[in-house]
Structure formats: C-alpha cells, structure tokens
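My questions all concern the structure below.
Left out: one protein chain. Kept in place: all the others.
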Amino acid sequence: MIESYRLSVSLLGFGGSCRLVNPMTERRERYPLLRRGFYHNELHYGKVGVTISINPETLSGPFAASKNLRLPTAAGAWGKQGAYAMPSTLFRRAATALTLLMISGVGLASDWTERSDHNLRPGVTPISQDVYDLHMAILYVVSAIGILVFGLIMYSVFAHRRSKRPKPADFHEHVFLEILWTVIPFFILVGMTIPATKVLIRMDDSSASELVVKVTGYRWKWSYEYLTYQDDNNVGVNFFSNLKTPAEQFNRPALEAGLFPYGTAAENYGKDAPEKDHNYMLDVDKPLYIPSGVKVRFLITSDDVIHSFYMPDFGLKKDAIPGFVNEVWTNVPVGNEGTYYGQCAELCGKNHAFMPIEVRVVAQDEFDGWLAAEKEKAASGPDLTPFSSLESALELGQQKYAASCALCHGANGEGGIGPAFVGSEMATKPEHLQEHIDVLVNGRNAMPSFKAQLTPRDIAAVITYERNAWGNDTGDLIQPADIAK
Amino acid sequence: MAEQPNLEDRISGTLKKLLIASVLMFGFGFALVPLYDVICDVTGLNGKTNSSAAAESKEVDASRTVRVQFVTQTNADMPWEFRPEVRSVELHPGEIKLVQFFAKNEAADTVIGQAIPSVTPGVAASYLKKTQCFCFNQQTLAGGKSMDMPVIFYLDPAIPKHITELTLSYTLYNVTEREQQKSKDVAVHRGSQF
Partner (left out) sequence: MTATTAEHHDHHDDHHHAPHGLKRWLFSTNHKDIGTLYLWFSFAMFLVGGLLALVIRAELMYPGLQVVDPEFFNQMTTVHGLVMVFGAIMPAFVGLANWMIPLMIGAPDMALPRMNNWSFWILPFAFSILIGSVLMSAFGAGHPSAPNFGWTFYAPLSTTYGPASTDLFILSVHMMGISSIMGAINVVVTVFNLRAPGMTLMKMPLFVWTWLITAFLLIAVMPVLAGAVTMMLTDRHFGTDFFNAAGGGDPVLFQHVFWFFGHPEVYIMILPSFGIVSSIIPVFARKPLFGYASMVYATASIALLSFVVWAHHMFTVGMPLAGTLFFMYMTMLISVPTGVKVFNWIATMWRGSLTFELPMKWALAFVILFTCGGLSGLMLAITPADFQYHDTYFVVAHFHYVLVSGAVFSIMAAAYYWLPKWSGVMPNKILGEVHFWFSLLSVNLLFFPMHFVGLAGMPRRYADYALQFTDYNFWISIGAFWFGASQLIFLAVAVLCCMKKGEKAPMNPWNAPEEDLEWTVPSPAPFHTFDTPPVIK
C-alpha cells in the first residue's frame, strides 16, 4: 500500500518517489519512481510534449506484482496508472508540476529521505541532518551576501551609468567603510564556524560502537568484513559487493542506435518496460547489511589505489587509503530502515564510476537473523557440490563473469584492460587449463587474485563459461573439486 | 636608464637571489617528506606508529581500560593467510600486552612479507608504544610454512581520556620481488626501517 507519494519539481524536470509498505515484510520502504517520460522523451528530445508516466510496473522488487498500488493521475484521481501527455509549453509544464505537487500533499514534506535532484540530501541519520542544516544555513548566508553584492552592483550599473551621471564622483578611499567590510565578514565567518565545529566534534566521536565493519576498496568493487558485533568478537563474515547493472545496459557505442537511442517520445508513449531501471549504476549483487538503531563503525582501507567511501544519506565520506585505516561511524535511527546508495568518490582508475555501495538498513532482529545465516554459511566451508551439467555451470558462470570479469575482459570476452578470451590460447587449449585456473585464483600482474572473492564453485563456473562461451566450444566442464584440490 | 650604471649588476643580483630561492624551494619539496614524518609523529596525522622499539612502560593507570582492536589486511598479491590470534584486548594504559598474529604462506615458494601498521583514530597512534613488533622487520616464510608473529605493546598512560577504543591495523605486503630487485641494484630505499 502506498503510504505517501510525492513528486518533486526542479527547474528542468520532475522527480518522484513513494513510500510504500512492503507487502512481504510489512516494513516501510521508499521507492523512487522512474521518470522515463521525462528523461528520455520530453526533456531530451523535446519533440512531442510532456509525458508523465508513472506506472506501478516501473517499481522494482515485490511492488511490481503488488495489487495495492494506487498512483495519482494527472486529473487528480487515484488510479492504477498515471499517464498524461500534452504539448510542451513552459506554462503547461509549470501548471502540471503544480497540479502534481498539490496532489502529492503538503503533509508529505516531512519525508526527509526524499531523493533530491538538486540539493543536498538530508539523509537519515542525526549527523546527516546536522550536515544538511549546516549546508542550508551557509547556503542562506552566502545567498544573502550574494544578493547584497549583486544588488549593489546592479544598482550601480543602472543608477550610475554615464547617461544618468555624466560627471563621476572622485572619492577613492573611505577608511571606515574599509574597516567595516573587513570586520563584518569576519564576524559572519566566526558565526559559521561555531556550529560547524560542533558538528565536526560530534562526527569525530566514534567510541562505543556495537558493530564494526571493515570496508576495503578494490579496483573496482567493495568488500565488507564484519569484525565485531556486540559481544561477538570474531564474526568472521566477509564478502565482495559488485555492480549489478549488466554491461550491455551501459555500453552503447556512438550513435549506433541513431540520434534517439531511446526512441522518440511518440514511440515511447504508453510503453512500460524501462530501458534502464532507476537503480542503474547503483544496485550491487550483495549489499552491505546494517541494523537500525545501532552505532556502526566502519574501518576503511584499500587494497590498491585510493578510493572513497561515500554514503550521502549517512553524511559520510572517507577515503580508503592503501596501507592505512580510517574510521567513520553511523547510526541510522529505528524507523528509517530501507535501502541506501553510495558511490566511490575518489578517482581510482577505469571503472571508478562502476563501484557503487548499497546499504540495507534493517531492523535489528532481522539483521541478527541475516548475520546468523551468513555465519552459518561461512562456517560450513565452501560449497563443493559438483555441477550436474554443463548448462548449470554455464548459467552460474555467466552471472559471475558479468559481475566480476566483464568490466576488464569485455562483456563478450572481447578483451579490454584484460586480454580477450574469444579464441585465445589460454581459454581453448587443454594444456593451458591449469594455468587458466591459476591466474584466476592467484592473479598475475594487473589481474588480481579472485581467491577471496569467488567460491571454488564460482571459479569453476567462470572457467567453464570462459572455455565454452563465444564460440570457445571446448566442452570443458570444470568441477568445484578441481579448484579446491 | 643610462643614469643607472650598475643596472646590469642589479639585474643579475636579483636574478641570482631568485634562482637560489627556486632551488631552495625544490629542496623544500623534498624536505616536506621528513617534515611530514615529524608532524605525523607529533599529531598522529596519518596514524603511523613507532617504527622501532619504544622504551619500556613504567607506570600503569589502572583506573581505566582501553580496548584495542586488531585488524589485518592482506594485499591482493600476497599469498599468505594472516590474522590476529585474538581480535581485541582490553588493557590499562601502561600495561604491557603480548599479542600473536598468525601467518601462513600458502604459496609453494618462499615469500617475504612486510607488515605496515596503522592506527585509528590517528591521534591515538603516538600513544601506542610497541616494544617488539614483527612489523619492525621483514618476515620470510618458506612455502607452506606458518608461524606466530608477536607484538608487544603498551599504551602511554598520557593517552587522552576520551579514547576508549582504538584499532591497530596491519596491512601485509609481498615485498619478495622488491627485495630481489634490491639485492641486484642498491637503490635508495626510504622507509626500509619498517
């Protein structure tokens, strides 16, 4: 059931999100609405008009099948699907925006987890709220200064132009004024530093955390290791987290699809299937779970170059530096459970943009259950169940290849930073099989070791996939036991 | 400006001063390196700990305890298993503790490892005193062998009261190739004291 629904407007487009009750877990979650109509039809190509298409099916997850979704139509009623098209004039766009804003309801302004298109996000933690308040305060201060300065300039430009004042004044000093505009800004600054210092001191206090997670940046993925949780000193759960968006979604060679790669507005009107879903470039295969209402300390480091752990909704950004450990902490209050996204914020090489962070904040009892299951998995050792058929190995291999290998070796094994597999000696000749496995397990030169990232079963599947896909029809089926040896 | 007979001298004088200034500033760029180390030692800017044995502790402040957590990180091309035997200890400032780290070379060949310590929060770094540490020297393990590597340390009783827990991290690097390289050509090697 949609609990609240909100559209936001910026100068150039509209955005929306709704807060829903997850029918499976009965928890409130927030889902941004896809704005395909705006992105790909009207705003980009400006051909046909404003198309506001809010379709339940553009919502991912369990909501896709939910029968309970009700969305506002442009006419103001609530229905299954809201879609509206009209010629694009500035007036009509503004009117539509206003209408939709009114529909969305004033009371929803308290929804401070709103995903913003044009301003800092208030986020979901007290610290991120503090940061947001500081940001807004300094924004008002600089806006006031700006209005004053630009007002004076504009007044002078109009009032003191030659046609009005043929004879200029001749002053060029005024000690009092000069002191004034040195001293007043100084005190404004002092006024700003006081709250900023207070927030900094609060941010600095990482003591008394109940959960400690080590976050390690790799090129180009994150790995999380749960170190301590409450009294458990040796949690021993760790995993890697890779971008989930498949490469074929973002690889789009120049003008291959013509000037309108997404089709014109007319062609797209009424269609549902999203070209890219709203968590494009943000979803990962295995998110980081943290409990709500618990102080979590992140120890941040890197394996190779400098990365930066950036979680806007928690007000966090800290560099991951090889050989050094940094720490930050967060505490998401109970009631703000949900999925939050972050990205790497320090240039780390080719796929810098492709290593997002996805954090699931869940209620503490749910977290306990999740952690217990993960611990059990970790304790039971690697899964060495043999593949029943080549097909089952290929299916897993394809997934794992897309997540872990495609960024360097190409979505179709055509190569990239790493060598190509299509028809290569390594991936086709039987005498290179062991070497092929060794390189994947232990790494070689720029190729990192995948021993820690992939299970023996995954590795076997990937090797099998690389030796059978794209015309490398060797027929080799590598079993997990071959890898674990 | 013919009335300035020494113009050329003045020009070359200024020029000389400025050239010397640029050369000095080039030197200053390099002087930033030791300068930075000094500043880090004083302020804990980068969380580095002492790199050679510290003096023994004298007094113990039994009125409070501090939790020290141990974290290990193995660099991607390092084929060792590396972990602390205990994940954390609680101790009084001034109290001397011995902690063992377990290392096992999972490769077939001999590998030389170098552990790089780091402490967070950075301000705590200068209060963590190690009297013995495997990170002071490189460690060599033959293929398949394992060992326990000890760290003996105490916290300086002057450690600020607000620090109630700190994290000592070791990142283990494979320096085998570098060492082989070095035995071939004697290169300047800053920081070999680690």
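Worth a mention:
Residue numbering begins at 1 within each chain, and the chains themselves are lettered A and B in the order written.
The working rule: a contact is a pair of C-beta atoms (placed from the backbone, for glycine too) under 8 Å apart; a residue touches a chain by one contact, two chains touch by 3 or more.
All of these numbers come straight from a predicted model, not from anything done at the bench.
Within the full complex, the residue among B:T120, B:Q139 or B:T167 touching the omitted chain is B:T120.
The chain not displayed touches chain B at residues 1-2, 7-8, 10-12, 14-15, 18-19, 21-30, 32-33, 36, 40, 43-48, 51, 75, 114, 116, 120-123, 171, 173, 175, 178, 181-182, 185, 187-194.
Within chain A, the residues in touch with the undisplayed chain are 10, 12-13, 15, 32, 34-35, 38-39, 43-44, 115-121, 130-131, 134-135, 138-139, 141-142, 145-146, 149-150, 152-153, 156-157, 160-162, 165-174, 177-178, 181-182, 185-186, 189, 192-193, 196-197, 199-201, 203-204, 249-255, 261, 276, 278-282, 304-306, 308, 310, 312, 315-319, 321-324, 326-327, 341, 343-354, 416-417.
One rule holds in what follows: only the chains that are shown with their structure count from here on.
Each chain gets one centre point, the mean of its Cα atoms, and the points for chain A and chain B are 34 Å apart.
By the touch criterion given at the top, residues 46-47, 69, 71, 73, 75-77, 79, 86-88, 107, 116, 118-121, 162-165, 167, 169, 171, 173 of chain B touch chain A in their complex. On the chain A side of its complex with chain B, the touching residues are 204-208, 212, 214, 216, 218, 227-228, 233-234, 299, 301, 303-304, 322-327, 442-443, 448-449.
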